[in-house]
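Every protein chain of the complex appears in place save one, which is left out.
When the chains are written out, they are named A and B in that same order, and each has its own residue count from 1.
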Amino acid sequence: MVTREDVENIAILSKLFVAEEELDDLTKQMQEIVEFADAINNAPDSGEEFDNINNLSNVFREDVVVESLPCEEILKNAPEQAEDHFLVRNHN
Amino acid sequence: MKYELVSGFETHVELSTNTKIFCSCTTQFGGEPNTHCCPVCIGLPGTLPKLNRQVVKYAIMAGLATNCEIAEVAKMDRKNYCYPDLPKAYQISEYDKPLCEHGYIQLSNGRKIRILRIHIEEDAGKLIHAHGDTYVDYNRGGVPLIEIVTEPDFRSTDEAREYVEKLQQIMRYIGVSDCRMQEGSMRCDVNISVRPEGSDELGTRTEIKNMNSINNIVKAMEYEYERQVDVIENGGKVTQETLRYDDATNTTSSMRGKEDANDYRYFRDPDLVTILTSREEVEEIRKTLPELPAVKQARYVDEYDIPEKDASLLTKYRKVSEYFDEAIEGLKNPKTVSNFIIGSIFRRVETEKDKEAFDVSVSPKHLRELVKMIEDKKIQNNLAKKTLEKMLDTGKPCTEFIDESDLGGVDDSALEQMCKNAIDGNPNAVADYKGGKEKALMSLLGNVMKQSRGKADAQAVRAKLIEMIN
Partner (left out) sequence: MSEIKKIHDMLVSKQISCKELTEKYLTEIENSNKELNAYVNVTPDAALAQAEKVDAKLGKGEEIGLLEGVPMTLKDNLSTKGIETTCCSKILTGYKPIYNATVWEKLEGEGAVLLGKTNMDEFAMGSSSETSYFGGAANPFNTKHCAGGSSGGVASAVGANIAPYGLGSDTGGSIRQPASFCGIVGLKPTYGAVSRYGLIAYASSLDQIGPITKTVEDASIVFDAISDYDPKDSTSQGRKGEPTYNSLNNDIKGMKIGIAREYLEGVRDDVKEAVLAAVKVYESLGAEVIYFDMPSLKYALPVYYIIACAEASSNLGRYDGIRYGFKAEHYNGTHDMMCRTRSEGFGDEVKRRILLGTYVLSAGYYDAYYKKAQNLRGAIVKAFDEAFSKCDFVLAPTVPMTAFEMGHAVSDPVETYLTDICTVPVNIAGLPAVSVPCGFNADGMPIGMQLIGNKFNEAKILNAANAYEKAAPENFKETKWGVKL
């Protein structure tokens, strides 16, 4: 059973605001989706752990420096920047 | 009631790889803000991590040097939390299958501090808070770290101090990190609880985050110990919380706001594949490890008859011990070399950082030549010491400062004449000696040595003087 508190809690973890008036609706929707996911509860569990889809291992990169991008490129899409830094103003 | 301190450490050590853990940007310290960055390490949408081979190797080396078992199968997980210094909103780390487990570091009191695990992960960027605003620099973002987690095995701040020093020493020896606490390449989180002495239950613990000097660690632990004892003695209960230590006021304070929910939702990172380490690879890596400081120190004491304290000084920094090892090659008496390093050279290499680099103007070979002259009785210890100072000043070999006349000592007739001069010139000293004052002989000996300008063999002078006085 998904409760309002569950939804509030996962919203905090997800860094999402849920307005008070949306909460009931969303809880109901989440309950429906979780019920749908609950179908797997009846499935037999082999206990085996799933590795990765193609069972790949030891894919590495060599420790060789490649030149980084210039600061202007890195900051190009920043909504706000100042003095070569990404900037988050405290208030807006 | 008496209370016992119970403490465990989580230490983050930045690895000295050339590149970051998941991209090819440099790990160099410093640099203009956001100039050691690429699409991967600022987490641009669509970018993917690729694991640096050297990070795995260094972590395994760290594990072997601290007596860990190396996992045959390891994997990378995502630790999810949102913070402006974490560009992907998750840190790639290892959760339930770390590379290294079940090791220990032995302290000088014989106790073993058990190491629960060592895992690899990425560092976050740097936040600068100014006039209420936040400035973000991702140069450090993605620099490889190992996190070394101990069991709650510490019972005193002395043990904590020794552990951190030992850990630093080991990591520097095997070359995986420079462990500079002031630059942040080594940071400690310390968890602390107290319990009545004799109890074997664990009390509620607090965790002090991100301390960057050994002195602060000790002070913070002392403060937190007292605080917890106070709380309990006044009938209160210690709350489990994360604390920050303020060294200006020497106090701890709670760190997290209520907006930071604490559920990291670890799951395997689907962008990275399994890490398999064969037993053969582990043995290969083990072979590349240098002799570790504890082993080396014991050997210096046993084989070279060097006092424990000096052996510890020589092995504290890998470069120093390497210098020593090279200088003593073929010599009969390594102790002389040890005395010269600790007595003369260390006076010129004062800071910890300088000792770590140990960039000395006199090469080990030149020092060896000088000591060889003593061993061959070509020059006297005193003269050698003075010569070493000149060598250190100039970087030139000892042959530059020892001329023909210095070599070969003093012949017998000359020695006899000098002794005669000394005896004749100091009747009081002679009388004192005859009266049983052994020490009086020393001033006569000094007189002769002065006449010979240090060239005479002190043993021979002493024998001659006694013979002549009697």
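Just a few scattered comments:
Keep this in mind: a residue touches a chain if its C-beta (ideal position, glycine included) is under 8 Å from a C-beta of that chain, and two chains touch if they have at least 3 such contacts.
Please read these numbers as outputs of a predicted model, since none were measured by experiment.
Remark: the absent chain touches shown chains A, B in the intact complex.
If you put the hidden chain back, the residue from B:N18, B:N67 or B:N80 that touches it is B:N80. Where chain A meets the omitted chain, the residues involved are 2, 6-7, 9-11, 13-17, 26, 29-30, 32-34, 36-41, 43-50, 52-54, 56, 59, 61, 69, 73-74, 76-80, 86, 88, 90-92. Residues of chain B that touch the chain left out of view are 39, 42-51, 78, 80, 82, 84, 87-90, 134, 136, 259, 263, 265-267, 270-273.
Operating definition for what follows: only the chains that are shown with their structure count from here on.
Against chain A, in their complex, chain B makes its touches with residues 17-19, 24-26, 32-39, 42, 50-56, 80, 82, 84, 128, 132-138, 259, 261, 263, 265, 268, 270, 272-276.
Those residues of chain A that touch chain B in the shared complex are 9, 12-13, 15, 51-52, 55-66, 68-71, 74-75, 82-91.
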